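My questions all concern the structure below.
Note that one protein chain of the assembly has been removed; the remaining protein chains are unaltered in position.
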Amino acid sequence: MPPIINDNIGWWIAGAIVVIGLVGFGLRDLLRFSPRRIWAISSVSFAESIRRRVLWITPLAIIGVIIVSQLQHPIDEQDAIRQTIKFCLFATGLLVTIVIIILACTNLPKEIDTRVIYTIVTKPTTRLEIILGKIIGFARVSAAILIIMGLFTWGYLHLRAWNMQRYIARQLIDGDVGPARKPSLEHYQQSGLLQARQLQDSDSYEIFAKLPQSTDSVRWMFNEQDFVVPFRLGLGDVAPADWQSGQPLPPLMILAHVYTQEAPLTDEQQEHLGGDLLRGLGTDTGGPRLSDSQSTMTAKRPAPKVAVQILDRNGYTLLAPNILNATSLTLHEDQPLQIQIPAEQVMTLVNHGRFFVSITGASPGWMYGADSNPVIILAPTPQPGKFNQIPPAPDPRDPSRHTPPIFQGRSGTHGQQLRGGPAEFNPVGIYRFHNVPLPASGQVPFEMRVGIERTGDELSTSTDDLTHLSISARNLKTGVISDPITITPESLRPTYFSLPASALGDGNFELILRNHTNGHWIGLQTNSVFVVTSHQPFIANLAKSLLILWLMTLLVIIIAILCSTFLSWPIAVVLTIVLLLGRWGVMQLGDTLGSGIGNQIATDFGFSDPSQAKVVSSSVEALTKALTAVSHVLPDISKFSATEDVERGVMVPTARLAESSAVAFGFGLPMIVLAYIFLKNKEVAP
Amino acid sequence: MRGRTPVIILLIVALLATGVTSQFAFNRRNAATHRPGQLASSDTGASSLAGMNSYALALLLGGLRGPLVMMLWSSSEAQKNEKNLEDFDTKVEWIRLLQPEFDTVHIFQIWNKAYNISVQMASLANKYATILDALDYARKIDRQKPNDINIVEAIGQIYFDKLGNSAEKDYYTQRVRTETQWRPAERTHPGDIGWRRTRLDPILDQKGNLLPELTKPRIARPEGLPADSEWNNGAEYQYLEPYQPFPYGVSAFAIAYNFFKQAQVLQSVGKQHHIQLSSMVVDSRPALALESWARDEWTRAGEAELKAFDKPLPSEPLDKQMATASLPLNATTTHLELIDAALYSYQLIPRLCHDSIAEFRRHLLSYSTNFWTYMSHIDELQAIADLTQGDHDYLAATRASGEVRRNLIQSAEHSYTAAAAGFRRIILKYYVDQPILDRILPHGVTKETVEKIPADQLQTLLNRVQQILAARPAGINPHTEDVAEYHYYIDRANLRLAQIKSVK
Partner (left out) sequence: MSTSNGEAVQTEHLSKVYKDFWGRDKVRALDDLNLTIHRGEVFGLLGPNGSGKSTTIKLLLGLIFASRGRASVLGQPAGSTRINERIGFLPEESYLYRFLNGEETLRFYGRLFRIPSRDLKKRVPALLDTVGLDEKSRKRKLREYSKGMARRIGLAQALINNPDLILLDEPTTGLDPIGTREMKDLILSLKAQGKTVLLCSHLLADVQDVCDRITILFKGKMQTIGEVRDLLQVKDITQVQTRGLNETQIQEVRQFMSRLGGQETTITHPTTTLEDLFVRIVRENTPDNAATPPRQA
């Protein structure tokens, strides 16, 4: 099937249903299409809902939200606002969905039961107009509910934010605020609590031993850090010309050139180096155990060593160092490392497609360096002594060159660890931003959220030692580095800071991070730091989220009306919910529905007889496959995510609106046509 | 519709009446047993709505309580594992409101907050605030269900294990002491939106006495109860009252002792049983808490003494013992307030030791299986009492004169002699292997009757033990470190005795 069809098969099927349904079955009705009749029917549906006092449920929901908001236990003022937004939008979404499902599922069956439909279908109204009229009528009802709840949300949040601001001002005046909290409160006071901002995260994040300069050919890392180089292997790269499937592939050779430089030693490290005892490395819990690792040193600086392994695209170990016989390889000057990939492992790499060669520093007292092309893979050719050189994967930003090595810190609980202490002994983290829209002058706000781990030694103190992180910016065009600012982040809490726009140049810059607090390890990820590029009033953001909710209710109405054309209303309600949540439910089950579940079920239920077990197992496997297949044709309601961005004070992106519309109309239109066909062929007077 | 409206109104009124009636009954019960005390003001949260009774909330939710609770549990635990703490506290609060009757839930959440969540904070201040949150949670439950052994024990455990004995104890214990002292009323209140607890409420007045409402008895003693039987009289800090005033704040261990003692009485007299801990553990905790309190005061006394005489603070705790051991009796200092602080602690420690011994003895009457373990505690406490009594008298003598000074020096000599003998007996009793004892102990004396040995013979026996051990290949004695600690104390006592002898 051509890619344009295969890649968009869902849209093609939807289009086919719509076209065949309307043109094939309903051309006459389509030609009689009257918006006035549709609006008349929608007005009656709307009036019925209003006169049934459906909107009176909104005060109950409002009271519920107010009550629940009092039961908050926020970590700070911004969190209180965030939780209140969550409650308001959750209540709104729940209320409007439940109301609409009940209204839409019961309407048609009720009109058929009470025979009101007689006086409608005996008028020159087509079934299509009836369906559309009802959909539009209930869409108007949901819009009314959303407008009421939206107005309440806006008003209530402004009231709460106003109260919070008074409380913040009082705290700042009293001075009764801890040093870690004060910058956050000042930020809230300045920027407000009801924000809608657009965030842009970095393109990359690396950790180095020394701040790389543009003229440096080699970049450096400390012991326990690693650098990774991506590769992509195809069969054509590694298989001999006469290779046949099932035959073993020849082994490959990793050729790596790693530079070394003696690293400056702390007093403690020097003391350890003078000791006699060799003690084992600390445990592998990922916690900061610098002092333990340093205690491995013997009387003199050990030889520089590295460990080599292969990671998959997600960073998990694919081939461990022991498989590659590369647990501890001594580096010799001007002599590249040669690591063989066993023949039986080559196919694993080919099957994975993209993988990383990781080289980790394994001896303290050294820095390990790599140039722009430190690793290649060699594949044997038929000619003895001749090899194919397989370079690293192309750089996505510039496919004409290879991806340079990516320098990483040790993995901790919260991400890559940036060790704390004096600059000459501890690494520097670099976040790289490209094409960030910036103002010409003034301050550019940033947000950061990190996790912090501490060594045990630092805790036996009666004073609280805050984590001090200095941040400066380097203009990538001019190379100028700004004066550093120092912030004191708390673990797992947002921290706010700003840098002058003049330091960030044309939007291409690096943030240079140094952790100055000994014994503290800051865990960072690529999305730990954001630059705030623009702001929007809260009401606009709220309106967008309500619009997404409205699109969701539109889909709910369509599904409910479709189900009610051929089912009684109780079953229609159930089927509507199943259709809405089916795909989401299968996604939640995730890997549970993977292969092997049949055997697992058979084992769990104690089927010892092999033939019985096989029947159960294959039935369950078939069922899960069917479930997964069916879920693909159901709408994905996670695309109607309306609350997360507003909660976090982030602008709802236009793409999200487009996504929601695509799902609503992409699934909705064929369902409308199906409902029309069902109703057209239904005897409404049984 | 007309017929339905009165029914709906009636249902709403009935629901509200349920909440009001329940709150009325709750208030009546609390008026009889209520302990307003510490953290009382944190109940109501942002407004009176937050004081909504759990049962009213449960009624409001009807049959949805179960699914909502399930969702809250799974969501909060998933968030904890993902280190996402946003609205975690809110979910825990809702769990508390929706499941008020399950103590296992409360015990878990108290522990969860105090341990699992606090450890995710980086700054000590935020760790501490999280632990206070756990205490707040426990106190809210205590208000709903007063005199529940599970909750009372949990409160004591937080003070004892988390605030008193965790890796961050130095920071926590200092803050507890400081914050229990009187301070001016704060401008921010628990009722304020966004208020969050960062400090304990003070429990002392300006003179260091416990606030009257915290020691006021609220539960009448039952008439049939024997006169010598213990009884919780409903005062929040009933068991701390005998030790007041607290001019330097209250130790975390002291507060732990107070709640452990309440729990122990609830078990022994109230016949309640802790749902997780054995009765033996609950019964032993008051004694252990008193012992820890005594040691805490001992540490404070030693540090105050060092600072008073401008001595540097050694990093090793045992080195603190030796830093002032050679302090002459005529030493002077201008830091009189530090001397007062040291004297206060030194005079409190012997009392705490004796009270702890009494608690251990009480415990051993019912649980004799722990006899040998707790006898070592008793013996050590006695020796510490003697040593610190000596330290008190010695320090007081440095700024006394005349007859008072002579009496103090004499008393100190007596106490130090007893202390040295006590620690020597401990070494012989608990840290010397039986084969060696068989060789050195006088005839008719066993490990259990070491008290029979006169004090002046003890060192000779210890010297013989050292000779025997020295003759063995290295690394055979597993008690080296423990014994070294006691030698520090013996050396301190001996150095002080030497100083006393020099002025006589």
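Each chain gets a letter, A and B, in the order it is written, and its residues are counted from 1.
Please note the rule applied: contacts are C-beta pairs under 8 Å (C-beta built on N, C-alpha and C of every residue); 3 or more make two chains touch, one makes a residue touch a chain.
What you are looking at is a predicted structure, and each value in this text was computed from that prediction instead of being measured.
In terms of the touch definition stated at the top, the absent chain reaches A within the entire complex. Contact with the undisplayed chain is limited, among A:Pro3, A:Gly24 or A:Pro124, to A:Pro124.
Which of A:Val177, A:Ile597 or A:Val684 touches the hidden chain is settled by the complete complex: it is A:Val684. Residues touching the missing chain, restricted to chain A, are 28-29, 32, 34, 36-37, 39-41, 43-44, 47-48, 51-52, 114-126, 683-686 (touch as defined at the top).
Note that in this section only the chains that are shown with their structure count from here on.
Residue ranges of chain A in contact with chain B, taken from their complex: 66-67, 70-77, 79-80, 82-83, 86, 160, 163-164, 167-168, 170-171, 174, 176, 178, 180, 413-414, 451-454, 456, 459-467, 489-492, 520.
Considering their complex, residues 45-47, 49-50, 52, 83-87, 89-90, 92-94, 97, 120-126, 133, 167-168, 170-171, 174, 186-188, 192-196, 198 of chain B touch chain A.
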